[in-house]
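One chain of protein is taken out of this complex; the other chains stay put.
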Amino acid sequence: MWVYGESRDGQPTPVTLELVSQASASGDATVVFLGAGAAGAAAVAGEYGAAHALVDENPVYDQYLALPAVDALASLVAARQPDLLLFATTYDSRDVASRLAARLGCGVVSNATGIEAVDGGYRVLTPWGSETVAVCEVTGGGTAIVLARPKAFTATHTGGSCAVEQFTGQPGAGAQAVQIVETVEEVAEGPSLADAKVVVSGGRGLGKPENFTLIEELADLLGGATGATRAVVDAGWRPYAEQVGQTGVTVKPDVYLAWGISGAIQHLAGMKNAKAIVAVNRDPDAPLLRNADLGVVGDALKILPQLIDEVKRRRNG
Amino acid sequence: MRIVVCVKQVPDPNAGVARIDPGTKRLVRDGVPNILDPGVEVALEAALQLAEAGGDNTVTALAMGPESATEALRRALAMGAHEAALVTDPGLAGSDTLGTARALAAAIKQVGFDLVVCATESTDGYSGMVPGMVAELLGVPHLSFIRQLSATGDAITAQRVTAHGYQTLRCALPALVAIASGSHEPRYPALRGIMAAKRKQIATYDLAALGLGAADAGEAGARERVLALQPAEQRSAGAVIEDDGTAAARIADFLQQRGVL
Partner (left out) sequence: MLDFFAVESLLTPEQIAIRDTVREFVDGEVLPGIREWWDNYTFPLHLKNTIGELGLFGANLPEEYGCAGVDNVAYGLIQYELERGDSGLRSFTSVQGSLVMYPIYAYGSEAQKRRYLPELAAGRLVGCFGLTESDGGSDPGAMRTRARKDGDGWVLNGAKMWITNSPIADIAIVWAKDDENVVRGFIVPTGTPGFSAPEITSKMSMRASITGEIVLADCRVGPEALLPGVAGLKGPLGCLTQARYGIAWGALGALEAVYTTARDYAATRTTFGKPIAARQLVQDKLVRMVTDHSLGLLLAHQLGALKDAKRMTFTQVSLAKRNNVRVALNGARLAREILGGNGITTEYPVIRHMLNLETVDTYEGTHDIHTLIVGRDITGEGALE
């Protein structure tokens, strides 16, 4: 099993280490890192279970989107034919995986939350709705591409090391078609949504975008991050960066507070592994209430200001 | 500029919980109203704004699906698309992402394009694989998670959402862009658009017209096979209370128990 690794400043991303640990659980895992700092990232991946690493430090992978990585992976996969190539469901990996699958004609399973090795092949688990999990296999031979969700697996530090092999990817000239004119990092205030201990989220039930000031205020008081549903992001009320769900951010906070969120499948997929869930909704049939440790049937807009006052009172008193 | 927008009809995500037929292992579509995918509406809005920004542009809405998908195309026309085309063939049922991408790419070639505009992912399938696959099959670059788009001559400039901010990208046409959800506010179809849509013909393509065989798309060509469906792990249910004025205090108690207050 191979893992396509993502790194940032020479460090593997958390989800990369999750995938490496998972892949190593079912045999020899090989991780591929591309771009500046690839070898350093590979060494860290070794500590999380990778047995082999293929690295190419050519900076072209950092300078152009997706295409150079697709070229490099296509020749590697064609030459070495892994059974399965594992990607994270992230902005960048999704672009690489989709093009690679089309180029090589690979079978694809996306949004995976589980992988099991079974007699010479793999079974992949992927959620279908909030109540069903599909057990899938990729047929037709060749390398299967699987995209796994962040936080679906646990990164385990084994303290091992891996054999690092340098290769030269030779991306084609066409791989430089998309020019990155500028990269801007937007510094968000407070903890990042993915790592926050408390997440306060709002949905359509809040009625209008202005009411999210209450969500922000409560998140601020609790030292948490603000989240939103896809419906709210689709409606343009909140930025995409706040979207919690199957697409968007997967969170695993100590407490997840959901206000006016009914609990569509898409949203549950991103937050149902929170350690505790508090949900407030006017509709007693809202699916999220059934998943909550504390569910309140009531008006979010009435209770939110009361809770803000209560939190302030208990803090000061 | 010829702009082709990939359009999908999906079960209304706000119409309740989606069900899966245990026999066919496909999404149950009966009895659930079908609508134009809300994410596609955002992509179409981006395409229409680009087309309206100047120049001689046409926007073609292209869908793949059963005959009933013409309703989604009519809505796209009513919103302002100039033309519409439908890829429909009984052999397409059960297509996986690559089969879908093959059919769409073949149809896009027939329609002719300078720019293909997609949603980042569909609201029912969520795989987000199709845009990149279509681009690869068309042999053009693709720009994903785009929240701002403009065209100058034969090139586009786009702002791409990243995990930590954004990137500004430039790329020569032809190309494909996948629009981030929520980045554009889709217009309501105007009455004149609805009336004009009624008068427009929708071109259709079947597999033969696209030069595709059974192994390229549909169930026969699909590589992902569902072996079984099993119940998802459910969280154990906690307490559900009705707000009698004390809910805020109860929540505050809970937060204290959990050590976050």
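Things to note:
For clarity, chains are labelled A and B in written order, and residue numbers in each chain start from 1.
In this section, a contact is a pair of C-beta atoms (placed from the backbone, for glycine too) under 8 Å apart; a residue touches a chain by one contact, two chains touch by 3 or more.
Since this is a predicted model, take the numbers as computed values, not measurements.
Residue B:A190 is the one among B:A53, B:A190 or B:A237 that touches the chain missing from this view.
Shown as candidates are B:R75, B:R102 or B:R250; the residue that touches the absent chain is B:R75. Taking the complete complex into account, residues 71, 74-75, 78, 187-192, 194-195, 197-198 of chain B touch the chain not shown. Those residues of chain A that touch the chain absent from the view are 207-208, 284.
Keep in mind that, in the parts below, only the chains that are shown with their structure count from here on.
Centroids of chain A and chain B (each the mean of its C-alpha atoms) stand 20 Å apart. The touching residues of chain B, when paired with chain A in their complex, are 13-14, 17-20, 25, 38-39, 42, 96-98, 101, 120-121, 123, 126-137, 140-145, 147, 157, 160-172, 175, 180-185, 223-232, 234-235, 237-243, 247-252, 254-256, 258-261.
Residue ranges of chain A in contact with chain B, taken from their complex: 65-67, 70, 89-91, 94-95, 97-99, 101-103, 105-111, 123, 127-140, 144, 147, 177-186, 197-198, 222-224, 230-231, 233-236, 238-241, 243, 246-247, 254-255, 257, 264-266, 272, 275-278, 280, 284, 287, 289-299, 302-303, 306-307, 309-311, 314-315.
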